[in-house]
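After the structure tokens below, expect a handful of questions from me.
As you look at this complex, bear in mind that one protein chain is not there, while each of the others sits in place.
Then we have chain A:
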Amino acid sequence: MIFAQIFFYLFAAILIVSSVMVVTSRNPVHSVLFLILCFFNAAALFLIAGAEFLAFILIIVYVGAVAVLFLFVVMMLDIDFSELRAGVQRYAPIGAVVGIILLLELVMAVGGWKIAPAAAGLRMTPMPFGISNTDAIGRILYTQYAFLFETSSVVLMVAMIGAIVLTHRERTRSKSQNIARQNARQPADALTMMDVPIGVGVKQLGILRPDAARTDPALTAPGPKVTLPEGDAVAVTHKPGAH
């Protein structure tokens, strides 16, 4: 078990150092990367405690999704460091007050902490023997705490819908693709097939038969000479209103 202790102190030390670095590093991107390191070490502590399900959920949710979006946003920010540092003197007292209040609250919460007598027995065997960690969490989450679980999911749902409602706007002028309409489109909606008599219209264009230009005086004459009779060589046309 000495190994578990060594690793516990190793991960805990890295966790504390990197969480200090989150606050102190000057570059916000570095802050987010240190935050990710924090998450990893917290997950490692969970693993040492035997809570492998929580450890991997922590990595998947916080590192794999939340921190990616954090990083995404922070990287896109255009940050002027001198401007950031300019306000420090002015806002430091407010920050200090908030920090002290939080610290006092924490002290009060931890000071008033009482461990239930039944919990001491649970600590020795955190879950029933022969059941995996995931199983144990599932059994308690969907039975005893089902109401709280569902409530928290509803809260998250409301937050998600709120975010969508706040940011969504109907863009009437954007030319977005309507895939269903595109797939439903038939050739007959867009094309008209014309029956063109062979040889008609070819001579007037003078393109397909270069020889004709040499023999036909009408084509060699200067000035505008190619005039197409209406409906003569037009094979494919867009039917109005097909779009």
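Here, contacts are C-beta pairs under 8 Å (C-beta built on N, C-alpha and C of every residue); 3 or more make two chains touch, one makes a residue touch a chain; residues count from 1.
Quick note on the criterion: contacts and distances are computed from a predicted model.
Participant: Among "Cell division topological specificity factor", "NADH-quinone oxidoreductase subunit H", "Chitin-binding protein" or "proton-translocating NAD(P)(+) transhydrogenase", find the name that the UniProt record gives to the complex chain excluded from display.
Facilitator: "NADH-quinone oxidoreductase subunit H"
Participant: Have a look at A:Val22, A:Leu71 or A:Val196 and name the one touching the chain we're not showing.
Facilitator: Selected residue, touching the omitted chain: A:Leu71.
Participant: With respect to the chain omitted from the figure, which of A:Ala12, A:Ile57 or A:Val196 is a touching residue?
Facilitator: If we include the chain that is not displayed, A:Ile57 is the one touching it.
Participant: For chain A, which positions touch the chain that isn't shown here?
Facilitator: 29, 33, 36, 52-53, 56-57, 59-60, 63-65, 68-69, 71-72, 75-76, 132-135, 176-177, 179
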